[in-house]
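Only a single protein chain was left out; the remaining protein chains are all shown in position.
This part shows subunit A:
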Amino acid sequence: MALTSMLAVLALLAAGFPLAFAVLRSPFLAVLFAPVTAALLSTVAVVLMLVVGGPLLLWLALVLVAGAAGAWWLSRRPGESAPYGGWSHALLIALPLLPPCFMIFEPAFQWDAHSIWWLHAGYFANGSEYARATIGSPAFVFSHTDYPPFASAPVAAVWSVVEPDFRTAQLVGTLVTVSAVAMLVYLVRRALNRVSARVAWALAIAVGLATWANVPYAVTGGLADALWSTAFAGAAVALLLGADPLRRPAVPLVLLTVAALSKNEGLIAVAGLAVLVTVRGRADLRRAALVWLPVLAGGAWAVLARLLDAQSDITSGTSDARDAGVVERFQFTVAALWDVVGPLLVGAAVVALIGTLFLRGRRHAAGLAADGWVWAANGYYLAVLIGTYLSGPNEIQWWLATSVNRVTLPVVLLAAVSLAGWVAVAFGGDSRAGSQTVLDQPREPAMSGSTPGTTG
């Protein structure tokens, strides 16, 4: 089993590396990004299998070949390697994330991992006919068969080659999630490119470690919450925090696609982020329109799931609570949210308020966009979350107790992103040009389109 797990890890890295390298043009960063790109290729194979038919292994082979050809084509286009792409940068990103990953030694027993994500991987691995029948089967309504396939697809890919075992599934899920966390750390570091290197790296790592804030097993337990949350936060950093969001859109677009294809709430969050990015980038709507591609991908899955007769408790029913019941649900929801993210949000709001009043000029000099974009994304997601708890069909106290820690992870991460931005500004030197900062990379050109061939 240990050998199977190790081979699965190597296969995932090898499958995703060409595309990851073509996007980032750095072999070291590509190793970190490869599990996400491999999972994305697996997801494409799963979707094609469901639409066209046939065994998963056939579609995996075709998609891998197509992915390699696409990577070769991208590599031949003019472009530059991503900043912070050296081996030391990759180690700086990866090493701090390893200690909390010791949780991989926890037994593979999380309820949702078995009842949802690995069960879905099981039917994907059995081919199109079996998967279609199971997705629409009334016997599997408990499994939320309408949930998007991204978290299950790489496990299905491995299980279509070797005998299923839960340890391998746990390891594959962890690897893909850590890859998304690594990209979040990388994108925070890239956004803070005019800040002292030490401060920027420390803050980027801190944002990455916030992934474990409320749920120690989030990354290693086989769940999808940390995966979509970190992917979403990473995309938000690149598209809302940086001064020039659409200059290197490939990584954030991949991460948005990951978020939209991992969980239903991920798609809703991505749609909100797409609106914000479109408003922010309204001067160049053609480029801003790119952020709607991941929304289209998530929407296409929702349509496919409906066509396959998938049912879910969220989409098939709403709470029948009357006014008094709604008030009670609202009170329970707000109390639970306060317990989990209240103090952090208050602290982040105080920091943002003081920063906005006194440090706006310094923030501008540090090359960071207005903090309101990140707060708008966070507020939107919180509102969606509260609305879901109010209108959902489940008993509210049980529902909150079993989910609120996990589903508030994007709130924690976006609050951490806001905090990181202001702390970077506070630690920054002279507000006039940031000229006294210690940099470990040359600064990126400020204007979009200055290097049209860039892909990362």
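Methods note: a residue touches a chain if its C-beta (ideal position, glycine included) is under 8 Å from a C-beta of that chain, and two chains touch if they have at least 3 such contacts; residues count from 1.
The rule we apply is simple: contacts and distances are computed from a predicted model.
Novice: Absent chain per UniProt: "Lipid-transfer protein", "Probable chemoreceptor glutamine deamidase CheD", "PASTA domain-containing protein" or "Glutathione transport system permease protein GsiC"?
Specialist: Of "Lipid-transfer protein", "Probable chemoreceptor glutamine deamidase CheD", "PASTA domain-containing protein" or "Glutathione transport system permease protein GsiC", the absent chain's UniProt record names it "PASTA domain-containing protein".
Novice: Touching the left-out chain: which of A:Leu307, A:Val350 or A:Ala401?
Specialist: From the options A:Leu307, A:Val350 or A:Ala401, the contact with the absent chain belongs to A:Val350.
Novice: Which of A:Phe21, A:Phe140 or A:Phe332 touches the chain that is not shown?
Specialist: Candidates A:Phe21, A:Phe140 or A:Phe332; residue touching the omitted chain: A:Phe140.
Novice: Using the definition of touch stated at the top, determine which of A:Val215, A:Val291 or A:Ala376 touches the missing chain.
Specialist: Spelled out, the listed residue whose C-beta touches the missing chain is A:Val215.
Novice: Using the touch definition from the top, which of A:Ala11, A:Leu74, A:Val161 or A:Ala206 touches the missing chain?
Specialist: A:Ala206
Novice: Residues of subunit A in contact with the chain that isn't shown?
Specialist: On the subunit A side, contact with the omitted chain comes from 99-109, 114-115, 118-119, 122-123, 126, 130, 133-134, 137-140, 142-143, 159, 164, 166, 203, 206-207, 209-217, 219-220, 343-344, 347-348, 350-351, 354-355, 357-359, 362, 412, 415-416, 419-420, 422-423, 425-427.
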